[in-house]
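As you look at this complex, bear in mind that one protein chain is not there, while each of the others sits in place.
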Amino acid sequence: MIAEHANRGSLTRRELAQRVAADIPAGSHVNLGIGQPTTIADFLTPESGVVLHTENGMLGMGPAAHGDAVDPDLINAGKIPVTEVAGASYFHHADSFAMIRGAHLDVCVLGAFQVSERGDLANWHTGEPDAIPAVGGAMDLAIGAKDVFVMMTLFDRAGRAKLVPHCTLPLTGLGCVSRVYTDVATFQITRRGVTATETFGTTLSTLQSRLDVDLASR
Amino acid sequence: MIAEHANRGSLTRRELAQRVAADIPAGSHVNLGIGQPTTIADFLTPESGVVLHTENGMLGMGPAAHGDAVDPDLINAGKIPVTEVAGASYFHHADSFAMIRGAHLDVCVLGAFQVSERGDLANWHTGEPDAIPAVGGAMDLAIGAKDVFVMMTLFDRAGRAKLVPHCTLPLTGLGCVSRVYTDVATFQITRRGVTATETFGTTLSTLQSRLDVDLASR
Amino acid sequence: MSRLVATPDEALAGVCDGDTVLIGGFGTAGQPIELIEALIRTGACDLTVVNNNAGNGDRGLAALLAQGQVRKVICSFPRQSDSYVFNDLYRTGKIELEVVPQGNLAERIRAAGAGIGAFYTPTGVGTPLANGKETRTIDGRDYLLEYPLHGDLALVKAHRADTMGNLVYRKTARNFGPVMATAAATTVVQVDHLVQAGGLDPEAVVTPGIFVDLVVVCHPLRVLSPEGAAG
Partner (left out) sequence: MSRLVATPDEALAGVCDGDTVLIGGFGTAGQPIELIEALIRTGACDLTVVNNNAGNGDRGLAALLAQGQVRKVICSFPRQSDSYVFNDLYRTGKIELEVVPQGNLAERIRAAGAGIGAFYTPTGVGTPLANGKETRTIDGRDYLLEYPLHGDLALVKAHRADTMGNLVYRKTARNFGPVMATAAATTVVQVDHLVQAGGLDPEAVVTPGIFVDLVVVCHPLRVLSPEGAAG
């Protein structure tokens, strides 16, 4: 069932954002994490009816604001000025996180340092002993959304895989990630294990040779 | 320190309501329980700045509505049509009871079947085995308001005192009542015990002879 | 995604026997009469109903009870001057009753919608309604442990919806609607009016559309007079 796209390069950042966007169901309520996941919005059409949530208290967030449209009272969770779309609503932080924790978001897309084969997520702490810990809303989003997608490069700069048998970095949430979108492959994580559903610029067998995670064939 | 008003009758219902109203601090936020306590509102002047709360989701409740002013969407906790005053606000039930439970109401006035000398309140259940239990917001109000005043006749129809050493009826809340306003006397309840602060149509000594509660003299 | 449906019957098509149904309203204010009437027409039975009361007069919730479709009522104040339908069922052992203090009821529903596993409340401590409940002393004060109250279905009445499912309510008819809308697998809302997206002030939306599954417009033709009953 895997689609091997070996005769092309790996996905660019924009292509990866577009790939994730294609899997966001029409009409769903979605939180796009700070950083890379934010760019997925560029590939969601108004016709899709996807409603964007930002944990600092808004549904119906529009694109980034520029010029005169910048309003310091209207920002996203990354503190970037944004806009509102028709049908937006504002609410306070306890209500916003009740919405998250109560499993009302259909999808949340987050970046990650590591994802384990059981869907454990590590994305808030580099593990360096002198790092200032800062978690923000990551732990709430990780365990709250109905589906948590991770969007990341599959390998770090040193070439180490970020999809791992067990996370070695401090955890954000346990067993919460259902899909992992990377530059070289897309993975599904279920109770039966990890499945690669697509590769980009590589083959399944090459991919498997670079991962310690056993990719289930189904 | 007691004011004995022996040379007059006991308080009528209206006089009792007026007596309680006189002790509601200016500018306070107050919940008046269903039934008799509701009539206290008739003796609160607009100048007092007292803001009335109704647990079904409103601050700034005005007097009962009549005729064309009746709106089935605007009722008090007793399901009587009421009005709104300038500066009113509406909120949902969880927010309304957060307000109650979180000790934001200055005063709540409730009716009672029995009050104990420790301030225990019994006002929701007659104790009859075949009675249909119905508690409404009584337990929340009893333990939530900063000051809980009880307004009742001191004796029931059979002549039994309702201010008692220990409540025999099912409790609404423990140690929650700070003042008891009755037709024949006003009482304060503190950790040191019960003090009568006023009598109406009787003397302290006569009152004491009719009560099993030891009235502290201070 | 919120979806507009044409009739209350269409909105209620998914109900199942044995469902727990959260029904908004405080007495008749905010009671979604047309949705309840459609629920009656489904014939679904063995229902658990969560409402502040247990029906008034012969219509709405009272009619649902009278049809024998309800196994259990969870409420704060069943006994009212016009709750004769419930009273008879209860006294003849034909319906179960769980009485919950009104604030604990609202907070249990909120907890269900907010993903809270349980919470400690001071309400009810030392009373008969604490029987069988876990207690805990925190900072010198006693609390009871209360659990969330989820619905399979919530039936809510609001005043206006926009096409995104955002809702505003009217005066004290708001009551349980906003928390119930968050706490059910499927939330069905009847509204007096529908407006386009952008037709509601984003600052004044009470229930964001994320909580609303189905919307049906029921024009407010019939006005129920509130009854002078306690509760």
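Should a chain be cited, it is by its letter among A, B and C, assigned in written order, with residues numbered from 1 in that chain.
FYI, a contact is a pair of C-beta atoms (placed from the backbone, for glycine too) under 8 Å apart; a residue touches a chain by one contact, two chains touch by 3 or more.
Computed from a prediction, not measured in an experiment: that's the story for all the values here.
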Residue touching the undisplayed chain, where the options are B:Gly67, B:Gly102 or B:Gly159: B:Gly102
Selected residue (touches chain absent from view) among B:Tyr90, B:Phe113, B:Phe149 or B:Tyr181: B:Tyr90
From A:Ser28, A:Thr54 or A:Thr202, residue that would touch the chain that is not displayed: A:Thr54
Hidden partner interface residues of chain B, rising order: 26-29, 49, 51, 53, 59-60, 84, 86-91, 98-105, 144
Those residues of chain C which, in the complete complex, touch the missing chain: 107, 111, 114-122, 136, 138-139, 141, 143, 147, 168-171, 201, 203-204, 206
Hidden partner interface residues of chain A, rising order: 34-35, 54-58, 70-81, 84, 90-94, 96-98, 100-101, 120, 125, 130-140, 143-144, 170-174
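Keep this in mind: only the chains that are shown with their structure count from here on.
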Identity of the most central chain, Cα criterion: C
Length of the line joining the C-alpha centres of chain A and chain C, rounded to whole Å: 35
Distance between chain centroids, defined by C-alpha means - chain A, chain B (Å): 55
Chain B and chain C, separation of their C-alpha mean positions in angstrom: 29
Where chain B touches two or more other chains, by residue: none
Multi-chain contact residues (two or more partners), chain C: 110
